[in-house]
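Presented below is the structure to which this report refers.
Note that one protein chain of the assembly has been removed; the remaining protein chains are unaltered in position.
Here the chain labels run A, B and C in written order, and each chain numbers its own residues starting at 1.
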């Protein structure tokens, strides 16, 4: 389905970086969910470029709800959100349109779309489309919260610096969701920002790892074999430009453990089944077990850099060099955090709707 | 779609470990693909338990093609493969059916299916279902090869031991596909097996990491945003029981690189656009760029172990202990290798069929 | 999705007329539905050829539940039913394999599958595959009944003879579901059978119209715009070979009415909203309104006839003649009745599961 994801709550994404607008349609939401435009705006602000560590492109991200909301609540019919592109400088791109930017989608786009794609600013491949995902997430996150399901992401690693692990997830999620640069350890945060600025000065860029936690998911949600919670989330997370890896619970580290240390022993706690450890990241057999869902997403460094690189001229099929053009970010990890939350929220809505029916989320 | 994956080439999986049979239906295959039952059998043998390092359950994996093949070739209509369960010892399970095995799906299955699922040997959650995926993969791998697309997987890491990296991928894929325990470095292989046996002796289990390479994929296959090659593959890979992480190209390591080192510079080589490095794992913007597709899959250690563990009795909601019952593997990584190849093949067939139409694969 | 239908309850169909078996996989059924094999057998018998008015091919339709049922109830995981082909006489077909039977799928199959399809007895296009749909329907009809939802079909018209309309639907559904040749008016039934036999004697065939009624569907099920009850049912009904038309409520006749006569006025009855007439067939805006769902399905006469017809030899691309070969039915309308019920049941399960979640049907 290309630009649509989800079975019962489905999101369709559209738009190009320098076209009229980007946007999305969310179909299948329960009717009666209060939609808080101020909250959506706040979420969009968390994604917006901020100061020196981001691109100077200053999109206001003013969004228009074109359908699906009536008297402040979801109608249950498709919710379309449009985010017009206002601060576009397309001229930046015309000269260089045949010079493939390394590790961008310029070359693959040519192979797939035969030169008809809108090349300006990455076109449909631009990270700008994630603003629509954030707006969509902003429409459903409060409904999830109302059902006791909260989501938060911190920058686990950035520019070579690690944040500390989650320890009191509930409190930390609250803290993170009100923080611009979402790091738990203040010192780590300062060092990350310092390193980003240093990379920027060197006309280079950095990447990082986001770690997301979900609290409050009921046990028994998800499907074998293909609509597993891991499979559904990973498919959606790989839609975020720059993601190259996704791992759940102990992730790649679990490969080095023994069964006796990796296994999460069950025990009763307040008449509830819980596990003593959470190496499985809240998921067994693809299905939630009621423990926190924990996963990490690896982001490559922004491919656009000011350092001159070797590449090819796709028109003339010959070697060429390229030096960054367009406005760009030395790091997008801190901006991507709210995208991860949003994508997670949308996938969970889909899984919950499949499990409990159309109306559950608004009850 | 739960147990169905794929848009144009779709696979539906069914069966339980101790039921009549496991099997699958592959729909959308090009008509006219030669189906080599000997090759399918060989693939199934690569997945079968082997000697001391595997479970003593000795399923012959005799398969029956119920439909979709006529005079040795695919008809283009649904291909159903059935693999009867023959060596089942269900009595092993009846006593312990309410004792949740740690990090198994027993508890989540109860939450989802309310006690109606077939609990014997993990039921529908059993790794046994992957035999159907292997048979399905066996039906399409030769067709991909015929189009110049070859797939191979080695055990990159197992029981704390690392294999060397791919160096001459084409040759190594050929080597791996004829090897029972797929490791490139003979020394590493011996050490892995030694460690598996040592874990077994301690009634424990080990995990590992598989690394898969695909050669020959045309550039321009895959879709933004949600049907990316990464998203499609990862969703399918997380269907393999025990997988907790998937990464492409440089994967999680790319998060620590700078843009200038992570970027794959393009250059012309024999009038073809190639990249000098392959940190992107053959995929930019979710679309193949013609370079080898490289990814790694993290496997947790087998959750069934002979060491006594704490857990809960789900019937009486009270703490309990469990010591392994049923037959089990100290390691499944070497058996999972051919599952990874198969799942990869099926996803690629789907993507290729979407891109080039129904008939392409058999042309 | 070709041979798969349904979003939350999905049915995948496979098999060929003269291959090993036909069958289906039903995925997404609520766990805990009692599966009554005797009832499934009874349903299959309603579809089986019967006496003089049907084909002499005598398949026993013995079915095997390969997965998804445990201790007599659905597990919630995929339910695979296999129906082996036993009474095949493939030799009947080999001589004539290049002679396209008029109004059969021989020619279109060649265009689509390039000659690789199994031509024997219509291969995958055979009406024989509907036995798998009937078995699948047999698995869910009792669960629907348990929720107060009953389905019945009568032969509204056959061989030029009309049955009377439904008058007391509930009673009539009970009557029809225990009747071999499902006609309400005994006289009409006799005349239909007489006409079928007369057509048979003339080596010809006849068609007819089935009318299906569904009682007890809750109001508020179905979706705008594309997953309407009409759209979902019609898509499934057109899967029954020989169907060329589907109409709901007053159907094509409504085109000749005025709004004032076509409109179904609402009124309160026992504190429930009902309509005085039911020209809409229980559906407004694609969504159930709680009134009986009524629709009619037009069946073409069986294309295989004993009268010599003009056609083409597809191998030599020249005109040819054909006289019926293979065993065939002078009429399939009476056998198709239970297929219509089954297909309807499966679609309703899907719609209900989408609306009320996974578990509803078994509650």
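Assume a residue touches a chain if its C-beta (ideal position, glycine included) is under 8 Å from a C-beta of that chain, and two chains touch if they have at least 3 such contacts.
Given the structure is predicted, the values throughout are model-derived calculations rather than measurements.
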{"item": "In the full complex, displayed partners of the excluded chain", "value": "A, B, C"}
{"item": "Per the touch definition above, residue among A:75, A:98 or A:162 touching the missing chain", "value": "A:75"}
{"item": "Candidates C:47, C:120, C:157 or C:189 - the one touching the absent chain", "value": "C:157"}
{"item": "Contact with the hidden chain (one of A:113, A:175 or A:360)", "value": "A:113"}
{"item": "Touch criterion as defined above, residue of C:105, C:150, C:184 or C:213 at the omitted chain", "value": "C:105"}
{"item": "Absent chain, residues of chain B that touch it", "value": "7-8, 77, 224, 354-358, 360"}
{"item": "Touch residues of chain C, complete complex, unshown partner", "value": "1-5, 7, 13, 100, 102-105, 107-112, 124-125, 129, 157-158, 160, 199, 204-209, 218-228, 230-232, 234-239, 241, 243-252, 254-260, 262-268, 271, 273, 275-276, 279-281, 283-290, 296, 298-305, 307, 309-312, 314, 317-319"}
{"item": "Interface with the unshown chain - residue positions in chain A", "value": "1-4, 7, 10, 12-16, 19-23, 25, 27-28, 31-32, 64-68, 70, 73-80, 82, 112-114, 116-118, 123-124, 358-359"}
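The rule is simple: only the chains that are shown with their structure count from here on.
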{"item": "Remotest chain, chain B as reference, centres from CA atoms", "value": "C"}
{"item": "Per-residue multi-chain contacts in chain B, two or more chains", "value": "1-4, 7, 13, 112, 124"}
